[in-house]
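Worksheet: one structure, shown below.
Of the protein chains in this complex, one is absent; all others appear in place.
This part shows chain A:
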Amino acid sequence: MATSNKTLTPLYEASTQFKNWRHSSEDLAKIRSSLNSAAVAVIRQTLEAYEPGSSLAVSFLTPDEELLLVRLYISKISQLCGFFRFPEEVEATAVSYLKRFYLKNTVMDWHPKNVMLTALFLATKTTNNPISLEAYTDNIPKTAPSDVLELEFLVAQSLGFEFAVWHAHRALWGIWLDLQTVPTAPPDRALLESEKYDAAHRHLRNSRLSDAELIYTPSQIALASLSLASPELAAEWAEFKFPLGSPSLSRLQSIVASIKTLIQSSSQPVDVEAVRAVDLRLKLCKNPEKVVGSKAYLAKKAEEERKAEEKRNRKATDVQQAIAEGDLFGDELTRGLAVDDDDDDD
């Protein structure tokens, strides 16, 4: 079985999803709380800098409240995909992008509404289902093309430009196909029991609202969804893949069980009223440097402009110096580049 090929890297373990986007649940909680506290500290400082004493009255969001907001916008992605008739792959990819984005950023810096639109637009492109930007924004109320494009690079950067996602719905499809290979299977099971597949699919869609994909592998989530729909089928397939009594089988069973609780706990729809209250508070505690037109925003822009100017000057001086030293064609093989040619903000 899998262990016989220890010398080679399994394909899934070579993926960026395995390497960079796999966390334990404690790890996730830690990341979120540290992001939250860092953002709160920065925003408090900024508010104080412009209006001393103003930060005392502000009640900042907790990590859980942030997560609630993100979950609402995850469900919005499904609605939008239904409206645009995007394939399921687009929806699943966009959901993954949104979740991953908020492991690197906080809601208080970037409101999930626009991030969600950008993530979905990016997902249409990365999954080869492109749509024109105008067709996209024209059909979404109160959205301009610039809203989507402004964040696009930020989102791509937060994702580490790792756009490939292994999806659970594909794994579920694979399980369903493979169930036909089980020797004890009735010949036309796929047709007779198709409602079980549909039910499993519904559970899988629910799992997208949870953190399952950040913790477990897609195949495990798919099997757990199937197990929620039909425990018998799931057990049959698991025992078909792993011999009875093997450590792999018991491991898989316990993992599937924990995913099932996770899916069930997250399957109830988001309470819109609660989210609305959170959103109202968010208006007050948003990072003022990210609100276009505010004093802090203008100050930040000016500061950035100053830094860029400084960098340009430094670069010009470096070039001048290099020319003056007469080393323009010189021994860079040994000495390394004297001139900084990149454009990043170091």
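As a convention for this text, a residue touches a chain if its C-beta (ideal position, glycine included) is under 8 Å from a C-beta of that chain, and two chains touch if they have at least 3 such contacts; residues count from 1.
In this text, contacts and distances are computed from a predicted model.
Only one chain is not pictured, and the protein name UniProt records for it, out of "MHF histone-fold complex component", "ER membrane protein complex subunit 3", "LSM complex subunit LSM3" or "RNA polymerase II transcription factor B subunit 3", is "RNA polymerase II transcription factor B subunit 3".
Note that of A:Leu154, A:Ala235 or A:Val319, the residue touching the chain absent from this view is A:Ala235. Only one of the listed residues, A:Ala190, A:Val275 or A:Ala322, touches the absent chain: A:Ala190.
Only one of A:Arg32, A:Arg208, A:Lys260 or A:Lys286 touches the chain withheld from this view, namely A:Lys260.
Residue-wise, the contact with the chain that is not shown comes from A:His167, picked out of A:Arg32, A:His167 or A:His203. Although one chain is hidden here, its contacts on chain A can still be listed: residues 1-2, 4-5, 8-14, 18, 22-27, 166-167, 170-175, 177-178, 180-181, 188-191, 194, 215-220, 222-223, 227, 231-232, 234-236, 238, 241-242, 248, 251-258, 260-261, 329-334.
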